[in-house]
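Only one protein chain is missing; all other protein chains are in place.
Our next item is subunit A:
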Amino acid sequence: MGRKKVRYSEIVPDKSEWPIVKLSRNRKTFIEEVTNEAYDHFLSNKRGTIREEIEMTIHREKLRMKANPWKVDPPDEKVYWKNVQARLLDINPDDKDRDQQEKEILKEIILRYSEEISGNFKKSAYRFAQSFVTFGFARLLNAARVKGLLSLFSRQLDIDDKLHVIGETEHIRNLAKKGTVVMVPTHFSNLDSILIGWAIHYLGLPPFIYGAGLNLFNIKILAYFMNSLGAYKVDRRKKNPIYLETLKTYSRNAMKRGCHSLFFPGGTRSRSGEIESSLKVGLLSTAIEAQRELYLNADDPDNVRKVFIVPVVINYHFTLEAPSLIKEHLKRTGRERYYVEADEFSTSYKLSTFMFKFFTKGSDISVNVGKGMDILGNYVDDEGNSFDKNGNPINVKDYFLRDKKITFDAQRENEYVRVLAKRVVEEYHKYNRVFASHLVAYTAFKMLERQNPKLDLYHVLRLPDEDLELDYEEFKAKYKKLRTRIEKLHKKGLVDMADHMKERATDSIAHGLANVGLYHDQRPLIKKKDKIIVQDTNTLYYYHNRMNGYGLEKYI
């Protein structure tokens, strides 16, 4: 292997100093703080009357409970919402304190949501979960790779032989000492959450609070890990304004208290296999709000803890859920559809089978840490100082100044979030690490399209078997051409490239073919004699999409 192993020390050895530990120690006051603030925010931003807002929330919650109940949902929720409705009806419209009574109900709902969202971090469980992930996985890995009876206790291989944490690793450690880090990874698989949790620990960073999809808590094993890793729950089924305000306040206030945070700004896993091209700005905006409030509340605005945005790109040869994700993407049966959770990740059994396969067969994963940015997407140095594109220093405070005063302007910040989201997407493309498996998929799919210029996408996906054969030599020539282009982009810093991509074309193609969609029942792409055969157009399309957005189509 010859790869030099790096060991990162913990940047904050004293665990009682971890912001997340402090937060969980004051869990009760924190929830109170979130509730009060979300309540104030909601009242000053609400569109309708309080009564209308509550009625709408009840209505939506009822619909959700009926259409899409989950195991994790609290058993009392039906009764709860019925009760809220009854109380609302009981309020006499002529009552003098009618307003007060409605406000009370509102506050109570917000409190319930805060409790629901709030994580339940425990120091001891964290340590256990971490060592379980680290050592447990290492055991599995060794058992599978190193032959011999004692291999279960071998220390020859570690999890980091399989998972490569690369990129700006020292930089993020520095930033975590200087300010609050908000990590925003790409999202392809439910495995991402565990991987990132492990990567954070591996880098010696204190645990992050973590916006995790509530659906993950349906799976017992995952729920345990998520809780102990500092996760708070994001329920994507709940789209009512009261819930969203509470969620955002939770995130914002944790950041204000210096808790390093993590969420997937794409919202859900990429269905198409494409790198996120547009982001959900909800949680992203909380980073900007937190920074602005830190400036507003500071005695000395030139000495304020900064919030750093760190994009992270996770690269797989293989996404467990690819077949159902792509199917869903292709169907696209309507916008307000509820999330189907019956995919390959839905039960503990399926998950463990995957884990076993994952560790027993060779397939690498890389976690590529991007350069830190301030909340407007300007790069920061190791000290956390911002610089514009020309290297001129920037004081982030200046973005909030008007007439020399720090001001709050909601419309302005809406624009800022768009600027930031655009920057994060740009960085994703730069730190996307091309694997040979992505490129073989891209080459093959584009060749299919070229061979059938008159067919639209859906017809290409349904080509008959006899049309799914490609000449290997031609394939190799195209692959090489594309690879040259990627090398050029790589030199310009516009994309990253795995080391195995630099091997001889034949070897690199072999590596790609051996890994693309490795564990699917049907491998998307295989080589038979002098032919490349496409066995599954849907998953091929999925892996091919990873290379979108680089203008490669011109080079085939």
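What we mean here is this: a contact is a pair of C-beta atoms (placed from the backbone, for glycine too) under 8 Å apart; a residue touches a chain by one contact, two chains touch by 3 or more; residues count from 1.
What we mean here is this: contacts and distances are computed from a predicted model.
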item: Missing subunit (named according to UniProt) among the choices "ATP synthase subunit a", "Glycerol-3-phosphate dehydrogenase [NAD(P)+]", "Branched-chain amino acid transport system permease protein" or "ABC transporter ATP-binding protein"; value: "Glycerol-3-phosphate dehydrogenase [NAD(P)+]"
item: Residue among A:Leu376, A:Leu439 or A:Met547 that touches the chain left out of view; value: A:Leu376
item: Given A:Ile11, A:Met65, A:Ile91 or A:Val419, the one touching the chain that is not displayed; value: A:Val419
item: Listed residues A:Glu17, A:Glu32, A:Asp95 or A:Asp388, member touching the removed chain; value: A:Asp388
item: Footprint left on subunit A by the chain that the document does not show; value: 376, 378, 388-390, 392, 394-396, 398-399, 401-404, 409, 411-412, 415-416, 419
